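Every protein chain of the complex appears in place save one, which is left out.
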Amino acid sequence: MTGKEPGADSLLSRISQKLRAGGKVYGILGLLIMICVYTAASTDRFLLSGNIENLVHRTALFGILSIGAAFVIITGGIDLSIGSVVCLVGVLLPFLLTKHDWTVPAAVGAILMISLVIGLVHGLLVTKLRLQPFVVTLCGLLFYRGLARGITNDQSQGFGSGFQELRLIAKGRIPILGDAEGAFQLPATTLVLIVLAIVAAVFLNKTIYGRYLLALGNNPEAARYSGINTDRMVLLAYAICSMLAGVGGMLFVLDINAAQPSDFGNFYELYAIAAAVLGGCSLRGGEGSIIGVVIGSAVMVVLSNTINLVHPNYQNVEFAIIGAVILSGAVVDELVRRWLSARRAGMKVG
Amino acid sequence: MTGKEPGADSLLSRISQKLRAGGKVYGILGLLIMICVYTAASTDRFLLSGNIENLVHRTALFGILSIGAAFVIITGGIDLSIGSVVCLVGVLLPFLLTKHDWTVPAAVGAILMISLVIGLVHGLLVTKLRLQPFVVTLCGLLFYRGLARGITNDQSQGFGSGFQELRLIAKGRIPILGDAEGAFQLPATTLVLIVLAIVAAVFLNKTIYGRYLLALGNNPEAARYSGINTDRMVLLAYAICSMLAGVGGMLFVLDINAAQPSDFGNFYELYAIAAAVLGGCSLRGGEGSIIGVVIGSAVMVVLSNTINLVHPNYQNVEFAIIGAVILSGAVVDELVRRWLSARRAGMKVG
Amino acid sequence: GCGSKNAGGTPEAQGASLAFVSNGVADFWTIAGQGAMKAGEELGVKVTVVMPNGMTDQTRKMEDLLTRGIDGIAISPINSINQIDILNKAAAESILITHDSDAPESDRVMYIGMDNYIAGLMCGELVRKALPEGGEVMILIGRADQDNSSRRRQGCIDAILGREPDSSRNDPLGDPMTSEDGKFTVLGTLTDQFDRAKGKANAEDALTRHPNIAAFVGLFTYNPPLAMEALRGAGKLGEVKVIAFDEDEISLQGIIDGTVTGTVVQDPYAYGYESICVLNELYKKNNSVIPENKFIDIPARVIDSSNVEEFWADLKKKTGR
Partner (left out) sequence: MPENNSPPVLEVRHVGKQFQSVRALDDVSLGILAGEVLAVLGENGAGKSTLMKILAGVQSPSTGEIFVDGQLVVFANVEQALQAGISLIHQELNLASNLSVGANIFLGREPRRFGLIDNCRIERDATKYLEMVGLDVSPRTIVGRLSIGKQQLVEIAKALSTQARVLIMDEPTSSLSQHETETLFGVVKNLRAQGVSVIYISHRLREVEELADRVVVLRDGCFVGQILRDEIRHDAMVSMMVGRDVSKFYHRTAHSTGDEVLRVEQLRTPAYPAHAISFSVRAGEIVGVAGLVGAGRSELLTTLFGVTPAVGGSMKTESLARPPRTAREAIEAGIVLVPEDRRLAGLVLGMSVKQNLSLATLRREMRGGFLNREAENRVCEEMTQQLRIKSAGGDQIVQVLSGGNQQKVVLGKWLATEPRLLLMDEPTRGIDVGAKEEIYRLMHELAGRGVAIVFVSSEMEEIFGLSDRALVMHEGRIAGGLDRAEISEDAVMQLATGTGRTPAKC
């Protein structure tokens, strides 16, 4: 290498690193801000504290699922069973509490246990039997929903008017800005998300295990040759994902108060994965940022809110709009990337 | 090298070749036979020519989608938009024919055109913009259904009691064994599948394009360095997939007579992908067999028939059962594979 | 038209903004939506028709309607006993009435529609009428786990089996049930999750499994046509009776052709139309529209060969299809 190269190279590497996660995060943040500005400009109801509360609340619920999805995606895998786990958990909680009079700790404990086991099974099938994550979790998608329908015999499960205290976890509002009329109150779920997100971000970026995940997502062989127990790490990722799906599922049903086995959580895995991808995770593995993922889910939540508030008559094309936005996000991201490297080349020549 | 090496190597290679596609095909075929034997043993109604006709008919409809999915999967990609394309096509055909009085050729032509364009757009985004297939087609999944709902304003589109001749393509039965009462008659759709499957199989295994697909699915660089225009081949794969989704979608709606934009074709992409995987396609790309894929879809069709005929009370856990079967299929396949290679090692020792 | 047009001025200027919320996406609801829109035009009020996907979405859409500061909401709760919170929230911040499926436990002002259980009973009666000698009956339905469908199904079964009406029953989906007199057998209920290919397959497989099945009951709009397709395929159309629900044109044509015994129709158009009219009156503080039983009955009707033509003509006129 020549003397001059290093400087340039480090620029290259720094930019490319930024582009890796950082850049994408800025990108998605920009998108979110744009949508918010547009909506706020179109209707004065958007910024009502009540609406903001709804938005951060919904973002929390989806964000929790998306963070889980992100961990699996970072290992280069995928989890299609998230929605079905949400469904299974969503019907089980009321089912156990109301139909079988379990105590709250027992029910919650059992459900977390089940989610954990589900995650471990996925992980074991992927690592020990070397099955493809897509296949394993696709079977999960079919299996857990079928299970939920079987257990409940196709009947919705709900809390009726009971378990109000428990439901506060999902419905509670914390008056952080005093309880003046119309003052913003922090939804409990948002608090949960903040805590989980911080823990997840620290875990991913500050602990050796996070480093291991990124390394093996990037090159499993090299990670294994470096003495990393890749199997255990992958197992961990799937466990985290299903656990978070379990937590999310419980919060969902506590919030909604009932779950229909046949469609509770349908397609949620796709939202979660989309949010993770929007947030800068590469499905090739080895890349991802927690904050980006959370913003990603916020984008989708706000988008549908925008449609409901500003264009209620376009509700039936909501999906089309969301799809179009995600795609354009990805396209713009790619184009910016190219433009930047073109610029770099230009700078170098000139 | 010594003299014995080639012998050993070629044996090795022949076994491994069998294992690659052949073995898997035998595996899935065995599974299908097992299920059929079980069902036939449990109920004498299973082998009624009427039921067989239903089964081959349904297999045809899903098989066509699965063959399309297989081509994309072989390139190492994935198409999540199949179900939504089925939906879009399924509502457009009656919409154009009944609401807008298009002629049949015009409508069919336009729809095939649309499917083709969809496939090309996917392909271009994947090859030229290097976007991840999962992301591109996930957006497709959201977009095309939304579009279908928008176009039809959420009203289901149907042929009413008209277009009986056209519908014969999907409903017709060909009395190949004479038209004696209760004699088996070949559904027209099955004929379509057979033709498509043969063409696809020859294309994949006997033409250079098929080989190019397999090569680039395994190692795009190697294919490119060998002077293969990989982008064009990938484009082709996505085009084929969406075209077949279009054809399948038309047959579905002609068979069922009406399509509800919000539900038509929901999850069909997952069935198609599952069938392809069952049939021996590797989602890592470079592997796949058409006949296997067709058998794969047959397994899922027969399975749900089995449940309806033998265990109707388990009808609501049907998904669970299908999921379980697919998974055990994958597991057994893997275990057999290992057992065989252990055998090989053993042979070497002895 | 109902009620009175808003006094003077361009309607849009001071018209209320009202919402009509369904419990899902279906033709039934697009017809209802048309009724709502029509009323909106006549009264000069802004009407938003909302068709959510499932309970979570319905709750979200409700929240956002309230954020919009909607003046009145007519909703068909998917799972009323478990949606009290959002319903009461809506009742508090706006004017809430229910249609199609009631939520008596909530603070809703009133209910417009009919009782799905009773409609189910009527459907069951049709079955008994179609099969004087009795026989085996298979029930086809989209989903069994939402209020309207489970009540409708239960009513149908109770009538077929000639039980004392009791809407609190909930029979399992699978196992066959035979009436006291042993004449009628309900073979079971097949769900298809709105997947029509699956729905058709269910009907076909039922025919395969039960050679001497006597009748299909299709409890969701699209089920009867699928049953007819299956029967046509098996060459048993007309031989096996089809009892329909709702007013799919194929079903109506079937009644004319004699391949369908009859259908029980609600009046979705009226649901939509009436709901908006009532909401508008309530918005104008005219509470006289509230009957003391808080229930405007839009009874389900039995449509059979005797009255199908005029019904269909009327329907076409209303919906312009």
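By letter and in written order, the chains are A, B and C; residue numbering begins at 1 in each of them.
In this text, a residue touches a chain if its C-beta (ideal position, glycine included) is under 8 Å from a C-beta of that chain, and two chains touch if they have at least 3 such contacts.
It should be emphasised that the depicted structure is a prediction, and the values quoted were computed from it without experimental measurement.
For the omitted chain, the shown partners it touches in the full complex are A, B. Between the chain not shown and the residues A:170, A:188, A:214 or A:321, the one that touches is A:214.
When you scan A:223, A:258 or A:320 for touch with the missing chain, the hit is A:223.
Residue A:206 is the one among A:100, A:128 or A:206 that touches the chain not shown.
Residues of chain A that touch the chain left out of the display are 1-2, 5-14, 16-17, 206-209, 211-212, 214-215, 218-219, 221-229, 286-287, 341, 344-345, 348-349. On the side of chain B, the interface with the absent chain consists of residues 1-2, 5-6, 9-10, 12-14, 16-17, 20, 202, 206-208, 211-212, 214-219, 221-229, 286-287, 345, 348-349, using the contact rule stated above.
The working rule: only the chains that are shown with their structure count from here on.
Under the stated contact rule, the graph of chain-to-chain touches is complete, every pair of chains being in contact. Per-chain Cα centroids separate chain B from chain C by 36 Å.
Each of the following residues of chain B touches two or more other chains: 149, 153-154, 262, 314, 316. Each of the following residues of chain C touches two or more other chains: 25, 51, 53, 144, 172-173, 191, 193.
The touching residues of chain A, counted against chain B in their complex, run 78, 80, 125, 129-132, 134-136, 138-147, 149-150, 153-154, 270, 273-274, 277, 282-284, 314, 316-324, 326-327, 330-331, 334-335.
Residues 25-27, 29-30, 51, 53, 144, 172-175, 187-188, 190-191, 193-198, 200-202, 204-209, 211, 222, 225-226, 229, 233-234, 249-250, 253 of chain C touch chain B in their complex. Interface of chain B with chain C (complex): residues 43, 45-46, 48, 50-51, 54, 58, 61, 149, 153-156, 158, 160-161, 171, 252, 255-264, 266-267, 304-305, 308-309, 312-316.
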